[in-house]
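Working notes, structure below.
Omission of a single protein chain aside, the complex is shown with its protein chains in their original locations.
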Amino acid sequence: MRRRGKKRLVKYLVINIVVWALAILWILPFLGIFMVSMRPFSEVIVKGWWHIIGHYTLKNYLDAWSNPSSPLKVGFKNSFIVTVPATIIPLFIAALAAYVFARFSFPLRTMLFIMLLVIMAMPQQMTVVPLFFMLNKIGLYDKLEGLILIHSAWGLAWITFFLKNFFDTLPREIEEAARVDGASDAHIFFRIVLPMSLPAIASVAAIQFTWVWSDFFYALVFLVSPQNYVATLQVATMKGQYYVDWGLLAAGSILTMSVPLILYALLQKYYVRGMVGWTVKG
Amino acid sequence: MARVFLENIVKRFGKVVAVDHINLEVHDKEFLVLLGPSGCGKTTTLRIIAGLEFPDEGRVYIDDKDVTDLEPKDRDVAMVFQNYALYPHLTVRDNIAFPLMIRRKQLGLTREEIYRRVLDVAKLLRIEELLDRKPGQLSGGQQQRVALARALIRRPKVWLMDEPLSNLDALLRLQMRAELKRLQREIGITTIYVTHDQAEAMSMADRIAVMNHGRIVQVGTPDDIYFRPRHVFVATFIGAPPMNIIRCITVLKNDKLYLSCPGMEREIPRGITKYLRGDMEILLGIRPEFVDVYKEPKPGAIRAKILVVEPQGSELILNLNISPESGEETIIKVKTRALRRYSPGEIVYLEPDWTRVSLFDAKTGKAIA
Partner (left out) sequence: MPRRRRTRLVLIFLLPELALILSFVLVPIIGTFIISFKTSHGYGVGNYYSVITERSPDRALVIPENIIKAQPPPWGALVHNIIWVAIHVPVVVFLGLTLAYLLRDVVGSSIVKSIMFLGMVIPMVVGGLLIRFMFDSDLGVIPVFLRELGIKSLAHTWTNYPQTALIALILGSVWLWTGFSLTVYAAALESLPKSYIEAARVDGASDFQIFFKVVFPLVKHATIIVVVMTMLWDLKIFDIVFVSTRGGPGGATNVMALVMYNYFARALDYGKSAATAVILALISLIPGIWFIRRVVRPSAEKR
């Protein structure tokens, strides 16, 4: 009896130590980059960032924020200009479509739904070349508006899929009750269904915001003028080809990831539910 | 003032015929129950009246007005759902107010007037303390009352209820039955109520429409349904335990018609012989309640052997074999008051109340006479 208990305790301790060691290993790069960002690079390169004693300064952050060649303050502004509409527009449009997919049967319904799934499996690379010509033709190449449109369209497929799955779980009786009570279709959708879907909408908004904010590929391809660069593009250009100023880069990295990280801290539950939800179950 | 009239309603889902040529008239202020097993089409019928489904054939009339193609909102009906379907993001007050708020401009009501009426209805249903809560914070019984209040506030022409009590626990269900009936009487509102629970139907209905396989088998008062089933399905669906059905044959002897059943033979009363011939297969229906049990032999009584005794408190249910000699088993159930002790294996003598038996044609299932 006692031996069993002891064995169990040892097992428990080993598991805890191993898992936590792994967790610490996982967070180490974040700690490291944070330490580097807070201290003069000359000091870090000599002693290593793990020596806690030394000078602490915000100089790297100030440099990154108003760097003469790629000022992050401009990148931040551009990132917000792109990300906010590219979150709201597809969320709204996809919610309408998802509701139709969840509640009505109509010709081509299955085919259109499969089309959405195929788009979800497509790499972004598959759209770039024609989009480049299209944007040039309509004058949106190297424009934030063009990027907004492309991100909005690209987000529609997964958001529709996600929200359709969510609407499927809502009891139809509530909408039927509203219809008997005299509500119009628009009223039912906007005043009953959408408010009931707030958790799903929060998940979608958090994830779409993060993805658009984090996007690098579309921005790299469709933005050329430095004054139009979004934050991810600027951080990437801060890293020189041969010499790396880690202090500046660390501060830039932390600033760039701080926006989705803050969102994650605020909406952690919705994040996780969203990441899991849109993949689990059809 | 509201009558509901269904004329030849047919509804199909793919190949399945959910509702099969239904004709039904619901009178003003009547409490009509649609009763039947699950999948019999009763909920679909209700949803057609509500306007949530549209029939493939037939017409729906409310007060002689053809509403077949009207949206629910233009029919002036209210509906209570099995899972209550309360709006989770609205308070109880706003849930109840919802049907009026939607029509506020049409009706020319102010918010204050609406909330005053919410309070009136809430008082009637004794939920005025709950008005500021959200549905998620309420018990099942409270949610039920809120759903009723929401269906009441508009004073609709017709109240539609889809198994509204089935999610409540047994005791609450009994209370709500009485209360619902009282409310309906007081307000005098035409009500169509769907349930699969025959006890609920018997205790609440003015009339019951029993449905099976998408058709209405019988419409009548609870008494009619109970004492005078028009079909063997009704006989076996109603009652706990349901009516005993014994397979018999008519025999013509010396110009008299006899009913020959396992364990007994009996002359058929003159009144109904005109519907019968010799050699017909007949189902004899005897309610378990209408059989007297004797321990001593009695002339004309049926000899039976007790198989199982089920005590039910003040009553007993005996499972009996009425043809113990023949080697086959013909089992019937008999309900009797628990005044005496019975034990399995015992032989007893049964005397049915012959004025209350039913006869059905074995081929069609329909009642004879």
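Letters A and B mark the chains in the order given here, with residues in each chain numbered from 1 onward.
The rule is simple: a residue touches a chain if its C-beta (ideal position, glycine included) is under 8 Å from a C-beta of that chain, and two chains touch if they have at least 3 such contacts.
What you see is a predicted model; the values in this text were computed from it and never measured.
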Touching the absent chain when the full complex is considered, from A:V44, A:L72, A:I174 or A:V204: A:V44
Subunit A residues that touch the omitted chain in the full complex: 12, 15-16, 18-20, 22-23, 26-30, 32-33, 36, 44-45, 48-49, 90, 93-94, 96-97, 99-100, 104-106, 110, 112-134, 149-150, 152-154, 156-157, 160, 168, 185, 210, 213-217, 220-221, 231-232, 235-236, 239, 244, 246, 249-250, 253, 256-257, 260-261, 263-264, 268, 271-272, 275-276, 279-280, 282
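Here is the rule we go by: only the chains that are shown with their structure count from here on.
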Touching residues on subunit B, where the partner in the complex is subunit A: 47, 50-52, 71-73, 77-79, 81-83, 85-89, 98-99, 102-103, 150, 154, 160
Subunit B-touching residues of subunit A, taken from the complex the two chains share: 171, 173-174, 176-184, 187, 192, 195-196, 198
